[in-house]
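The complex appears here minus one protein chain, its other protein chains still in place.
To keep things simple, chains are lettered A and B as they appear, and every chain counts its residues starting from 1.
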């Protein structure tokens, strides 16, 4: 059994953003040489999410507006967490809605890429206190020996 | 190590619905012959969710009403995603609340089925543009050789 692990770092210049990670994950899959297994992709930061959904700009706008409605960034004193000197309490809430991780099977191509009807892409939602550096942990485990 | 994979297809005649997948997953477990491992059950469609909770009609009604409150289907122009010609932007949002996948351990019987106090069943929440055909991917991996 082989395992493979990689940390991805992302820099965004905006407080919130969406990044399509599918190409990077696919590159990791190729690099690992594993053909039958499972991938765990999780955000290393607790205000970031890894999720699978449509990589479509309108939807990203909708997610952003919706999350802001569910957990508004301001007023900052709405949240006790911000008394710690941080101003990202809302991002901790938004992250719970969008989720922390995805677990997907790993054929040679990612499963959703094989479905022509499905434009879903692995995405990342970030809410940074400042434009920062975020780590994603990718781990693919478990290769079947054919 | 053995692995097992199966795609399940479901047809619903309604726009939204809940399906108890536990019997199908249990049948897959039996078919696989794997006794000690892990199951990944994930929705192949990005407006569908796989989750574990109570298979109780009242609760399904509550979920449906609650999700509609959090992310109303109408007015359609509330969402930029619907400018693509689709009308299911709300379903992409609802899916994030309910989640995409579950990972469960795989004893001979599913774990929650052993707990008499727990009526939880694996469920599926669907939001279809039309009554459609949905694929669920079930993958059980990892058998311990006793």
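Here is the rule we use: contacts are C-beta pairs under 8 Å (C-beta built on N, C-alpha and C of every residue); 3 or more make two chains touch, one makes a residue touch a chain.
Bear in mind that the values here come from a model prediction, so they are computed numbers and not experimental data.
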item: Residue numbers in chain B that touch the chain omitted from display; value: 1, 36-38, 51-54, 56-59, 61-63, 66, 70, 97-99, 102-105, 111-112, 115, 118-120, 142, 144-145
item: Contact set of chain A toward the excluded chain (per top definition); value: 1-3, 5, 40, 42, 44-46, 70-71, 79-84, 89, 92-93, 95-97, 99-101, 103, 135, 137, 139, 141-142
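Here is the rule we go by: only the chains that are shown with their structure count from here on.
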item: Whole-Å gap between the CA centroids of chain A and chain B; value: 20
